[in-house]
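The complex appears here minus one protein chain, its other protein chains still in place.
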Amino acid sequence: MGMQGENSAQERRDSATIVVFSGELDRALAAFNIATTAASMGMEVTMFFTFWGLNVVRRERGGGGRKTALQRMLGLMNRGGTRRLRLSRLNMMGGGRAAMKRLMRQFRMPSLEEMIAMARDLGVRFIACTTSMALMGLTEDDFIPEVEDFAGAATYVERASNSSINLFI
Amino acid sequence: MGMQGENSAQERRDSATIVVFSGELDRALAAFNIATTAASMGMEVTMFFTFWGLNVVRRERGGGGRKTALQRMLGLMNRGGTRRLRLSRLNMMGGGRAAMKRLMRQFRMPSLEEMIAMARDLGVRFIACTTSMALMGLTEDDFIPEVEDFAGAATYVERASNSSINLFI
Partner (left out) sequence: MGMQGENSAQERRDSATIVVFSGELDRALAAFNIATTAASMGMEVTMFFTFWGLNVVRRERGGGGRKTALQRMLGLMNRGGTRRLRLSRLNMMGGGRAAMKRLMRQFRMPSLEEMIAMARDLGVRFIACTTSMALMGLTEDDFIPEVEDFAGAATYVERASNSSINLFI
């Protein structure tokens, strides 16, 4: 029992679990910055993409699973792919987003696409939330190959309860 | 001292504390999805409703506590009740919200109202933030009966510091 307590404390210190709820470029950048930094420091990192956050790890052209009329309509207004993400502030019809991307290149910061690849190389685990997927009519084919796990809130809660860092972004 | 360290580690693993700051339907759904999942897995869950998050657990018709002119004015624009919550994106004057609710029914997902009842049945503790209540001129009568506790940030911090999962939604 004592040993177990110590082990779990040990375990908790070494992992981070991040819920990516937002589908905004700036918040996605913050999430991946923390995730890649933690992973490069040896922590076990899990990112759980849910709701609008699914857009961050969607292919630009979806797999075309069967959708209801309502889902198709929503799908037209809620397209996925990193290139389409907006800023949460100062987006200005894409002008702010373009400025942000230009500044990131200028200062040789990795782009979101590069950070996603980097995260995967560092062993960050990507989970897409199956409940949100059902709601939006998305299938496993709609996601970039970095997403290998598809699971619900129970998987998230189990991971999170053993993590020293838990964030909802 | 050693025992205390182990006990607190044990305690932390078994509880989750969620600040519900946002008054948006999608974020409220995410909060209750995590809360009910964690509670059904045997964790002790506390939800601390503050600022706009108070709207999630307000009655549609308030108790009518004494308000200043300014609070009455704010009250007209910031009405409570789960039916009135907006989406954080694609709300489209309520169209996106209606679509979301229709999809949830279609896929037999519990509505927010059902999730609130479910959370209460599972023993989730609802706390309304008294500081925010004072600011908005709300009294205990303004809340649904599931809210049994009224407390400030100190109660939150104490709970949170003993929780393995801490989220700000």
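A and B label the chains in the order they appear, each numbered from 1.
The definition used in the following text is that contacts are C-beta pairs under 8 Å (C-beta built on N, C-alpha and C of every residue); 3 or more make two chains touch, one makes a residue touch a chain.
None of these values were measured; they are calculated from a predicted model.
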Residue among A:Asn33, A:Thr139 or A:Thr155 touching the omitted chain: A:Asn33
Options B:Glu60, B:Asp121, B:Glu140 or B:Glu158, residue touching the unrepresented chain: B:Glu158
Residue ranges of chain B at the interface with the undisplayed chain: 1-2, 5-6, 8-9, 12, 19, 21, 23, 50-52, 68, 70-71, 73-74, 77-78, 131, 134-135, 152-154, 156-158, 160-163, 166-168
Chain not shown, touching residues in chain A: 2-3, 5-7, 9-10, 12-14, 16, 26-27, 30, 33-34, 37-38, 41, 43, 88-90, 96, 99-100, 102-104, 106-107, 109, 164-169
